[in-house]
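Take a look at this one; I'll ask things after.
Right, subunit A next:
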Amino acid sequence: MALFRLNPLAPQEPALSIANTDDVLQLGDRLKGVRLIALRFPKFTDGRAYSQARLLRERLGYGGELRATGAVFLDQLPFLLRCGFDSFESDQKGFGPALAKARTLFSVVYQPTGDGRATAGQLRLGRRNSVAA
Partner candidate 1 sequence: MPDTHFYRYDDYDRALVAERVEQFRDQVQRRLAGELTEEQFKPLRLTNGLYLQLHAYMLRIAIPYGTLSTRQLRHLAAIARKYDRGYGHFTTRQNLQLNWIKLEQAPDAIAMLAEVDMHAIQTSGNVIRNVTADHFAGAAADEIEDPRVWCEIIRQWSTLHPEFSFLPRKFKIAITGSPNDRAAVRVHDIGLRLWANEAGEVGFEVIVGGGLGRTPMIGKTLREFLPKDELLAYLEATLRVYNRYGRRDNIYKARIKILVHEIGVEKMRAEVEAEYAATKDGALKLAPETIEAIARQFAPPPLRPKRTKVPEVEALKLENRAFALWLKSNVAPHRVPGHAIVTASLKPAGAPPGDASAAQMEGVADIADAFSQGEVRVSHEQNLVFPHVAVESLPEVYRALERLGFAEANIGKITDIIACPGLDYCALANARSIPVAQRISNHFAELSRQHDIGDLKIKISGCINACGHHHVGHIGILGVDKNGVELYQLSLGGDVDFGRTALGTILGPAVEADKVVEAVDALVATYLEARQAGERFVDTYRRIGAAPFKERVYGAV
Partner candidate 2 sequence: MAKNLSGELHVASANRLGDGLVVFLDDAGQWTTRLDRAALARDERAAEILLQRAQAEAFGVVDPFLVAVTESEDGTLEPLSLREKIRASGLTFAAIAGEAVRYA
């Protein structure tokens, strides 16, 4: 498996590996001080880890590395990035170049997530307000 890390210098210890059936909201103290969490995609069509990722980032404020492991393919990248993943294990040919492009594949997003991108709705509101002002 090749490993792709958006923050190659971030510490990878202590690490935690979580099954996609685990309830991340029950992790409590086990999250303390953790620098790397690996979430798992047993099949790429099993999307439970996306919810886990958003809960970790947005509900629990987890700031360390979040790694996607298992069946990870380049076509998932726009979704993975938006849910807060910043490292990826994949063997797929072309994964690296796809990662470099994934953030700009879609210039517009509709959903607010923890990645902080302004949504189309927010941009429209901004436009209207600046016209009104």
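General remarks:
The rule is short, and it goes like this: contacts are C-beta pairs under 8 Å (C-beta built on N, C-alpha and C of every residue); 3 or more make two chains touch, one makes a residue touch a chain; residues count from 1.
Selection criteria: all candidates are chains of the complex that A comes from, given by their letters.
What you are looking at is a predicted structure, and each value in this text was computed from that prediction instead of being measured.
One candidate among 1 or 2 touches subunit A in this complex; it is 1, while the rest do not. For subunit A in complex with candidate 1, the residues that touch the partner chain are 23, 44-48, 50-52, 54, 59, 73, 75, 78-80, 82-83, 93-94, 105-113, 119-125, 128.
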